[in-house]
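Yeah, one chain of the complex is gone here, protein chain that is, but the others are all in their spots.
As written, the chains take the letters A, B and C, and residue 1 is the first residue of each chain.
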Amino acid sequence: MFDTSELVINMGPQHPSTHGVLRVVLRLDGERVVGADVVIGYLHRGIEKLCEHRDWLQIVLITDRMDYVAAASNNLGYVETVEKLMSLEVPPRARYIRTILAELQRIASHCLWLGTHAMDLGAMTVFLYAFRERELILDLFEDYCGARLTYNAMRIGGLPLDIPPRWDEKVRAFCDILDTKVYEYEELLTRNRIFLERTRGVGVIGGDEAIAIGLSGPALRGSGVPRDVRKDEPYAAYADFEFNVPIGMAGDTYDRYLVRIEEFRQSTRIIRQALDGLPAGPILGKVPRLIKPPAGETYHAIESPKGEIGYFIVSDGKSNVPYRFRVRPPSFCNLQALPRLIQGHLVADVVALIGSIDIVLGEVDR
Amino acid sequence: MPEPTRTIAPPAGPPDPPPAPEIAVPSFIATLHERLPGAVPRVSYWVGDWTLILESPRLLDVAHYLRDAPDARFNFLSDVTASDWPVRAKRFDVIYTLYSIPLRHRVRLKIHVADGEGVPTVSGIWPSANWLEREVFDLFGVRFEGHPDLRRILMPDDWQGHPQRKDYPLEGPGELLLEGPMEWLRLRKTDIE
Amino acid sequence: MLEAVVFYVLAAFILGFGVLVITARNTVHSVLFLVANFLCVAVLYVVLAAEFLAVIQVLVYAGGIVVLYLFVVMLVNLRAVPEARLDPRRQSRLGFLLTTALLVEVIAIMVYSANRPGAVSTLAPTADVPVSGNTEVVGWLLYTDYLIPFEVASVLLLVAMIGAILLARKEA
Partner (left out) sequence: MIDTYVVPTLKILVLLNAVLVAVTYMVLLERKIIAWVQVRLGPMRVGPHGVLQPIADAIKLLLKEDITPARADRLVFTLAPIVSMVPALIAFAVIPFDSEITLFGYTLSLYVADVNVGLLYIVATTSISVYGIILAGYASNSKFPLLAGLRASAQLISYEVAVSMMLVSMVVTAGTLSMVGIVESQREAGVWFVFIQPVAFVILFIGGLAETNRAPFDLPEAEQELTGGFHTEYSGMRFALFFLAEYANMIVVSAVATTLFLGGWLRPFPGAGALAFLDFVPGWIWFLMKTFAFLYVFIWIRATLPRYRYDQLMRLGWKVLIPVAIANLIVTAFIRVLL
């Protein structure tokens, strides 16, 4: 009857809720999404190429710049990969402190996710509440290493710094605060009728499909797959601690939300155990003065707040730079599921889903 | 501080050492040899990682087998990447990192590819290979045959060259981009229209 | 005197906007002139001390129906020239017939009412309307003298509504 045509709109790269410079080209039928093309690369800085021209120690601070809201997790993944390549032994105290830092980082990253996700749905108060707690973590990191965002907090074979005096008490106090604040977040969202309507049944993906499309981290666990690198391939000191891996049932946005909320609690649980059992001893293992791993290649993955972050590093054994440096960025692989998830949903769900898979463009584009 | 640069002659490839005799070979590799004889000519073991080195024509067979075999069940494709060894005739290694969520083990597949040679896509087996292969295509110029959507992903669509190759300068292409500025502008404009 | 001046000014505006509605090249502008037209008519009602009608005019026509017009106009492709513009003679015969019929009708009514000046009823409260006040009188008349036209109109609207629902369902 009428000449109806699809409306193509360009969401991003400058858009308030694409979390950076993501560009999504949406084909709309009314408000319904009939097709989506995700365009990335606006923040491509060639980090992999750059790392092939920096020596092994300098790379630690470049990894900070990938997932810049979870710099410590990136550091951890890199140094552990090099340690694996060199078969280095890391002292237990260093492994425990690394675990604490990684878990604090997970909480900080989840705080940022929670704030922006809720903001995308229009609940703006949660944003400031979550950032209030994130600020406390940044203070803890500042106490530890002096930096608030890009920490450069790890060394190959251990840590550059021991924890400052009374730092563990501050961390404990923070864990107590966070446990009460998580209830505050839940108060505002978990049983909020509007939040439920906006998230339940939105972006449903089943477990098998989620695995096939390469989701990892909380996004995969929300679909009911109990996959967590911390449990399955324990690294740092995770094998020593008791914690649960929360999984969802329905695989929708709401379950992914619940999984991350539960991870707040599990993280404080891990941190408390690590502080209780913090061994004495050196923080840096026996590391050669000149780091030059033997020729060979390896892949090592850890559980970053976004999912499985893996490093594939090739050493030629002769030069003081890696021959090939490759990151398996969880945000990149998770983002791949976005066109599948938003198919058939409304424009308003697109922002909910971008928030739900929790991406950082610094890591997607590298 | 002077930038550390490569002064030594470029290596001709990773050592890919075979497993020491005392290392127990995982059962799925043994059955793989049995079921697809000759598909995997070399097996390598290094710091705990198993790597199967094969030729690209057999890639899909092996990939299918590894995904579906009951003792392998590699249902999760962690990563697809490549490395560039310019002195070699088949200069690229394309590396697939597989993980089995039910059985919790890993393996890597590796194929050698010459410049311009096509590689069969595994995106039909693991949909997650879609973007990962696009990235390898973008940064290395390895073509994936049968890929549903082989476009550049990180670099602009009109970019020339493949930045992750070893013969590509760190500082970028220099005047390459400015070769035809009008052409470039025209491309941009049609993109907007 | 003042009333007459206001009336003729308003009438000029109403006619002017009416002409603009059919001459504007841009469909959205055309709809906007229609709104302006309706607003002027509402003012005319106020001048005639019929506030209820004025407000209803704004509420129903300007605020309701034309919004839907605008909705439709915005949804269909505006850049394409309407077919009628491409071929001016298209359906001109039918249009001519309709306009003539309308004109004849208007003239007939004018002649008829000029001959019988008492036939034009006023809304002022009379002996047979036991209520006072603008709204009340309108209500009274609607439910007494004009009950049958009123009911017929509502049945017509009901039919139109059912038809619209049927059409919408068929597409879904």
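To be clear about the criterion, contacts are C-beta pairs under 8 Å (C-beta built on N, C-alpha and C of every residue); 3 or more make two chains touch, one makes a residue touch a chain.
Because the structure is a prediction, the values reported are computed rather than measured.
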Where the missing chain makes contact, among the chains that are shown: A, C
Contact partner of the left-out chain, one of C:M74, C:M110 or C:L156: C:M74
Interface residues of chain C (partner: the chain not displayed): 26, 28-29, 32, 35, 51-52, 55-56, 58-59, 62-64, 67-68, 70-71, 74-75, 133-135
Contacts of chain A with the absent chain, listed as residue ranges: 7, 9-10, 15-17, 28, 31, 118-125, 128-129, 132, 188-189, 192, 194-195, 197-198, 346-351
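Definition applied: only the chains that are shown with their structure count from here on.
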Where chain B and chain C are represented by their mean Cα positions, the distance between them in whole Å: 72
Chain A and chain B, separation of their C-alpha mean positions in angstrom: 24
Whole-Å gap separating chain A and chain C, where each centre is the average of the chain's CA atoms: 63
Shared interface positions of chain A, touching two or more other chains: none
Multi-chain contact residues (two or more partners), chain C: none
Complex contacts: residues of chain A adjacent to chain B: 40-41, 44, 46, 48-50, 53-55, 84-85, 87, 208, 211-214, 216, 225, 227, 232-233, 295-299, 301, 308, 310, 312, 314, 316, 318-321, 323-324, 326, 328, 332-333, 335-336, 365-366
Residues on chain B engaged by chain A in the complex (per definition of touch): 3-8, 11, 14-15, 17, 46-49, 51, 75-79, 81, 83-84, 95, 97, 99, 101, 104, 106, 108, 126-128, 130-132, 135, 139, 152-156, 163-164, 168, 170
